[in-house]
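All protein chains of the complex are present and in place, except for one that has been dropped.
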Amino acid sequence: MNSIVIIFLIFLAGAVLTYIGQRLSNILGSSLFLLTIFAATAQFYLRVNTGDIFSFSLNGLEMEWGITPISWLFSLIVLGLGSMAAVYSISAMKAKERLGYFYFNFIMGIFSMMGILLSRDLVSFFIFWEIMTWSSYMIVIYEGRSVQKVGIKYFLFSAIGAYAMLMAIVIIYSQVHSVLIEDLVYSFSSFTLAYKIWLPILLLTGFGVKAGMMPLHVWAPGAYSHSPMAYSSLFSGALSKMGVYGMVLVFSMLITQIPEHLLIREVIAWLGALTAAIGTLWAIAQDDAKKLLAYSSVAQLGYIITGVAVGTELAMLAAIFLAVLHALFKGTLFMVVGAIEKQTGTTNLTEVTGLIRKMPWTFIAALMSIIALAGIPPLGGFVGKWMLYEALIASDHYILVVLIFFASTAGFLYCYKFLFGFFLGQEEKEWAHVKEAPATMVVPMLIFSVLLFVLGTFPGLLLKPIDIGMQELGYAASEGHYWTMSVLFNEYGNAIMLQPILYAIIAIFLFFLVFLTAKAFKGTRYVSTKDISSSGEVPGEFENLSFKENFFQPFLRAVEPVMKRQIDWYYTLVGNGMEALFNFVRRVYTGNGQTYAIYAIVFLVILLLLKSNLFG
Amino acid sequence: MESLLYSILGVLVSLILAFTVGMTYMGLSRKITARIQNRIGPPFYQNFIDAMKLYSKSTGIHHGVMHHLGPAFIMVTSVMSLMIIPILNDSAFFTNMNFHGDLIFLLYIMTFGPLGMALGAGQTGNPNSAIGVTRGLSQMVGFEIPWVMAIIALMIRYDTSSIVDIMNIQADAGRWIMFSSPFTFIAALLAMLGMFRYSPFDIVGAPTELASGPMSENGGKYLFTMMSSSSIFAFAKLTLYVNLFMGGADNLLVLIIKTFALYMVPLLYGTVSPRYRTEQAVRYFWGWPSFFGLLAILYAVFF
Amino acid sequence: MVGSPVLFVAIPLLTAFLIPLFAYIWKELVRIIPGIVILYLLVLSVSLYGQVLREGTIVEQIAGWAPPWGINLVFSPFTGLLSTLMLFMAFIIWMYSYRFKNIDFEPSKKYFILLLMLVTGSIGIVLTGDIFNQFVFIEIMSISGYGLTAFYVGRDSAEASFKYLIMGSISSMFLLLAIILIYSQLGTLNMADIASKAHLMKPEFKILALIFFILGLGIEAEIFPLNGWAPDVYSQAPGPIGAAFSGIVVKAGIYALIRVIYTLFDVEGSLQFLVIIGMITLIIAEMAAIRQDKIKRMLAYSSIGQMGLVLVAFGIGTHEGVFAALFLMVSHALIKPLLFLSGSYLVFNSTEKSIKELNGLGKFMPLTSFLFALGAIAIVGLPPLSGFWAKWSVLTAAANSGMLLVIGLVLAISIVEIVYYFRVVNRIYFFKKEESVVPKIPTINAKFAMVILAVIIVAIGFYPDLITSYLHEASETLLDKGNYIQNILSVAQQVTQ
Partner (left out) sequence: MINDKNSQKIVDHIHNFARKHSLWVLAYGTGCGAIEIPPTMTSRYDAERLGVRGAATPRQADLLLITGYLTTKTLKRVIRVYEQMQDPKYVIGFGSCTINGGMYYDSYNTINALDRYLPVDVYINGCMPRPEAVIAGFTKLQELITAGKADGAAKYKEKLEWYRKNQKNVIPNWTMPEYNW
């Protein structure tokens, strides 16, 4: 039997078994859960290799499953983050109810994402896409808070996107009479111009929703922050990347075949940059860590979208690199929030303070991923951002560079807010009891932090697979490899590294750090954060000295005009209008027999009047 | 390898140079301010004395690891930015460790210092520090915009992201960029006002309002570190501006003259102007300076 | 010859009348006999269907009178499919409503009599080859429908039944008019005969007859302005009867309409008319459905909308279109009853059957709620369930004949559908239970019935090829008009020789 099918069977059977096992006993359920995911991962990486195809026919449609280098690359995100999040969620979800439900949908989520990556035809792509949507929807509403609002909003937008995609697929099928992706790519050039414009737009709408592109992102903050953090890491890290994956395919396969002057690339790139800027501003305004991270995910995906949309070799390289890194650090950050929520019971940045000495490992993970997020050397984010800037400047998108640089500088603000809110600041008595999170939660975070560091210094590890994937996407490497286009990298024998000069600098950096601190640190002695110069006053035990409320108020005042109104507002307007319309239409059915009889007669009259127009 | 050794040596020398020159500038600034206010003012070497005193003071306490690392972070930042900025034109000794694309690198490194400092100030738990930090970061976001625009304009105009190239270009053209592309210079200069944190942009460490903000918990050696690093950083920034806009310098004397001339700008602007509130400052930077930055970019694109 | 199509009409009718007598033997027989009968008919129909697929259409002439004079029953792949489907649904509904609400002896007698007559009527409509006979069956069906609607004692159900009665009488009036017109023109009532002679008819008469047909049958097929009765009936009749309506009766009405439009006359423009009217029905019904606060009314409107979609698919007119329509009919006939059956248990004890009363029942009646949720997911067309494939085939058919606007509208409307179905599902699972509501665990037979439906839905969803071949066959048969005529009239020649 084909190994791809075996993977899918493992997932499906595992999901069901886990559900049943959870009913029987807690340990059995969790172990089955882990077993399923790791078995599938192992099966995938050991048995499946790029190029083996499983094709079959269903309902008269030729379908095909197989793995390509690029999807193999994204599978790294899905399975890596998925397995780590699974390990994490074992103790994160301890003592929660409906665990079977959670595990089931978790596995279905990973299953559907792998399906998306593995499907080489549009119909199974769409089917897995929908499975992904409803499984994630079920987890969004898992905790049952504001289900009707957030859940329905998420599902509504996903459905809009999905149906746009379905429409495109149906049209393609009617044009090509095949749903295989390569057939589409092969015959796309023969489409009429209208189709050439509208099909990509429809597809991009579908992918844009999942990737949280600008006007379609409104579901994201609610959905990310309402699902349990163990899943949110997967949600924002991997699930949104499916949208990116789709965009990569569309931009590299279809958009290249339509004339440049249609400016689709430009529009999407601008949308991406705007997403980054606005998302960042809203992230700064949040007081709840989940919401903050949610908006920051929207912003980060904005960079990636811009990179994909600009679509030069370097930009695509940067975008995919950033996509992987974003999965790493945003996954870690959501896990951090989950750990803090588990230990303190709240994720409100204005309540929790001074956990740094209580949860040091969590803090280290948070710090590493924040540094990566802010794009500061020597961690990975810097490499990605650098490549992005370089690509944008090289392709003459100067204003975009400014926008994106603004986003990433303003990003420092919420990064600092996150760190300060949770870990720094006054150490209140209220949180004196807090302990470090259990090991199974800390270890995944730390693994990711180490990965971030490794990728920051040896980006070649990741750049090479991306290189292969992009060549498969039809990018012709103009000279050797794509990274040679960036001034950042030098090749030493087999390893691609940052410029050696960077190494020297970083070495001296670390040296200074050690030199300046290690010696003096012994001489000094720790005093509590109550012992501060507060104009001679002695603050009492429960006297709250921490500065939390409207943290960045001055900055927010400065950007007030931009943030006066959220996009939600307009959608709400439209929604209310629709409801009113429906309410009006409903009154057609008066529930009154005579009226219905009159309808019948009127209908007859109309038919008789129009009979010459209706019937030949 | 030899060149690397040279450059490390150069770094050390230029470190000392930067420290001395920066300290002297600070002292001179105090003197000049005093004279403007019709005072005698301290001697120009006053800052050295202060530094020595601060170093000699006992540093008994810290509020945790991050607080302890905070000053080290900015010290490291200023050293790193000094390391990649060439001090003199085409001298084997003083070109330091610059490399292609160091402009973008600088952008990030220069924003990294405040963040590290912010972490340090955050752990002290002093509300004043936190408030000061928020103000500082907000202002940073403010002046980064015209600064980035200027840098990008340079990159577009001269199609390089390396400082040395830009210096050579000026040397070949025999014409300083501050004349050949004035908008860029104006934008960068206005951004520099914010970078130096002199009045009117000194609300970050307002001494009486915030008890000197981020550094309010730092005395003794911590304060010494901050002071010296800020002077090094000042020199580094001045040198960078000289390199980018005023054609660099052929020997140290010229360098010192140029940097001092440049240094007078924020100083004198500060002595005669009151203090902006944070949002006013941010709006200021997104007003005319960014406009000039935009002009610079357009100019660079179209001419 | 395993058995003759006549049995499909004769046996249930007979049983329906004999049930009171059985009651004298043993009261339980009242409940058992109908089941046995329907099961027998189901088996018979399946076997016949298989035979038909092998050997071609069976034409049964009643009492030796050869068509076009005598009445004849046609068991073609198309009609066979429908009758099998209906019998299957009838069996499911019987299984479900066995001891539904522990109906005591007297009403249950009426109940099963009427149910049998309903089935008889519907199957008769599908099988018969003679319009007047079809008219008679329609009457049988609707009369039993009136009775079943008014089954519960109470003002509302009586009112609903009365509305249905009014509309039904209007419909029969127009049908009769149409039939009279045709008879006066062609002097024949046999469908095949009419179809072969249709060109002789004066066009204006033809169109007038068509319009009358549309009006008469449209009331049964629930097309837009004529479907006002449906929501009341669906919501007032007992739960299983709602299922029967959406699963059996409507299908019969649609069949009749389609037969008229496809086979009887070929008036060009009638297909476009189908598309337009179907679209209007779909849009208005779904819009109305989103604002309902009674669960059964919501389901009723949604089922009207689905019928509109079926009409649209038929209106496309290509082989794909018909195939899609049939697929949609089948999957809807499976899903909507599931929704009705599970829904009527969810609101079993509640007084005003409103959606609010479903809050938080997921904990108390897990299986039923799960089945309802499954049905909801299936009917909005989410893969991997049968609804998706139905929708997919409709869309592809529309796309292949270039109706992009149709695609857009259908998709937009299905977003509305998603909203109102998921609101309900969320309420079931994630809201706090109302104190007043007392959950009722379904009886074992009801559970069994629902589970069968669910299993079939999932199976088709995962492997649609289970049924597609039959559907293709059926749509071939429907489109191949000449063959139909030839089949029937050839029988006539044999007899005359």
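So that you can tell them apart, the chains are marked A, B and C in the order they are listed, and the count of residues begins at 1 in each.
In this section, a residue touches a chain if its C-beta (ideal position, glycine included) is under 8 Å from a C-beta of that chain, and two chains touch if they have at least 3 such contacts.
Values in this document were obtained by computation on a predicted structure and should not be read as measured data.
Chemist: Touch partners of the unshown chain, restricted to the chains that are shown, please.
Modeler: A, B
Chemist: In the full complex, which of B:G101, B:P127, B:G220 or B:G248 touches the chain missing from this view?
Modeler: The missing chain is touched by B:G220.
Chemist: Please identify which residue in A:E143, A:E266, A:D531 or A:D568 touches the non-displayed chain.
Modeler: Of all options in A:E143, A:E266, A:D531 or A:D568, contact with the hidden chain holds for A:D531.
Chemist: Can you list, in ascending order, the chain B residues touching the missing chain?
Modeler: 30, 34, 37-43, 46, 49-50, 52-53, 56-61, 207-208, 211-212, 215-220, 223
Chemist: Contacts of chain A with the missing chain: which residues?
Modeler: Residue positions of chain A that touch the missing chain: 525, 531, 533, 535-538, 540.
Definition applied: only the chains that are shown with their structure count from here on.
Chemist: Tell me the shape of the graph of touching chains, choosing from line, ring, star, complete and other.
Modeler: Chain contacts: open path, no cycle.
Chemist: Please work out which of A-C and A-B is bridged by more C-beta pairs in contact, and write that pair.
Modeler: Between the two chain pairs, A-B has more contacting C-beta pairs.
Chemist: Taking each chain's centre as the mean of its CA atoms, which one is most distant from chain B?
Modeler: The most distant chain relative to chain B turns out to be C.
Chemist: Could you please state the distance in Å, as a whole number, between where the Cα atoms of chain B are centred and where those of chain C are centred?
Modeler: 80
Chemist: Roughly how far is chain A from chain B, centre to centre by C-alpha average, rounded to an integer in Å?
Modeler: The computed centroid separation for chain A versus chain B comes out at 37 Å.
Chemist: Can you list the chain B residues in contact with two or more other chains?
Modeler: In chain B, no residue touches two or more other chains.
Chemist: If you look only at chain C, which of its residues touch chain A in the complex?
Modeler: Interface residues on the chain C side: 159, 162-163, 166-167, 170, 174, 207-208, 210-211, 214-215, 219, 225-226, 228-229, 231-232, 267-270, 272-273, 284, 287-288, 290-292, 377, 382-384, 388-389, 392-393, 395-396, 398-400, 402, 404, 407-408, 411-412, 414-416, 418-419, 422-423, 426, 429-431, 463-465, 468.
Chemist: Could you pull out which chain B residues touch chain A in their complex?
Modeler: These residues of chain B touch chain A: 4, 8, 11, 59-66, 68-69, 71-73, 75-76, 79-80, 83-84, 97-101, 104-105, 107-109, 111-112, 114-115, 118-119, 122-127, 130-131, 133-135, 137-138, 140-142, 144-145, 148-149, 152, 155-156, 161, 211, 216-217, 221, 225, 277-279, 282-283, 286, 293, 297, 301.
Chemist: For a test of understanding, state which residues of chain A touch chain C in their complex under the given definition.
Modeler: Touch residues, chain A against chain C: 58-60, 123, 126-127, 130-131, 134, 141, 144, 147-148, 151-152, 155-156, 159-160, 163-164, 166-167, 170-171, 173-174, 579, 581-583, 585-586, 588-591, 593, 595-597, 599-600, 602-604, 607-608, 611, 614-616.
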